[in-house]
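Before anything else, here's the structure in question.
Not every chain of the complex is shown here; the ones you see sit where they belong.
As written, the chains take the letters A and B, and residue 1 is the first residue of each chain.
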């Protein structure tokens, strides 16, 4: 069986990637955000898993509006970094893990999740920015193979938060039944509160975000019980991306150990959050 | 279907996505350099080629970002036109809220708009 060793929730704002790509690490607008990432990066650097599963959404780069899957999974050997209009980010392509992908696919479909299979997929900032948050200097390659798990969050109706949490739990079961002994890291991405369009553009809700950062650790069921409309009202129309953190959390144990959290406003128009959890049982007294 | 639009929020639901479909496809095409050249050479003809409604073409030609949203544009697609014009999401945020880009940026740096 494979073992989930950690779960990382993180925003995936494109400007975070752009700031890193332009070396703005010490820029006064950005330095606090990156300082908040540092403890997580250090912890993760010593705990590279054999494979990672990255839960994300595409932003009209890898898929078009013609065909919008609610849940998709990549089964490719390799995922190219998308050109979002003005050249691709200068980061490595993503190496996949098709054997584990096909195992997860079969297990999830047998478990009643109606996955869409991607045999080819270009991944956009929603995917590569979290990888950069984890690994700022990947060199020629990301630290391990990564499997994309795509969630529709931009086209209504999104899956419910409860369904995302259930998908995470099914993902946990699927990983546990993998015949090989490998270690796995899970990334849930998106959020935190933000709204891009309309008179409410620039909306930030730090109260909700802090509640979310706490509850994702100790009471994910509470977050899973919120409706689409709750997320849109409390976290903004794009803050609904936070439902993807629930997939990550669902794949972990009921009890997890918090390694580090960080919260910063703004990354461009968005509240940026990070939460890192150790999935190994805490030492007991 | 029931529409869940909270008052000042755009939700890309069924009716919205139907209204905006051709316009959003046009925006999507602008991720290719060749398409951007063709668009810039004759914006109106390019919009016609994608079958935009007249009010949509007008909104695109005038860079009326608010109208594009009202006519079914998805912000992720509208943004592709803005990117082509060298405009940022923070510029758009200013337009939608009646601020200059500088004021919108300042509002975000001050912790964002927590009261809307």
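Here is the rule we use: contacts are C-beta pairs under 8 Å (C-beta built on N, C-alpha and C of every residue); 3 or more make two chains touch, one makes a residue touch a chain.
Worth saying up front: this structure is predicted, and the values here are computed from it rather than measured.
Each kind of chain appears once in the view, while the complete assembly in this file is A x2, B x2.
Just so we're on the same page, only the chains that are shown with their structure count from here on.
For the pair subunit A and subunit B, the distance between C-alpha centroids works out to 26 Å. Within the complex formed with subunit A, the residues of subunit B that make contact are 4, 6, 8-14, 16-17, 21, 24-25, 28, 30-31, 69, 74-80, 83-84, 88-90, 92-93, 96-97, 104, 107-109, 111-114, 116. Those residues of subunit A lying in contact with subunit B across their complex are 15, 29, 59-61, 64-65, 83-86, 154-157, 193, 195-206, 228-229, 232-233, 236-238, 265-266, 268-269, 271.
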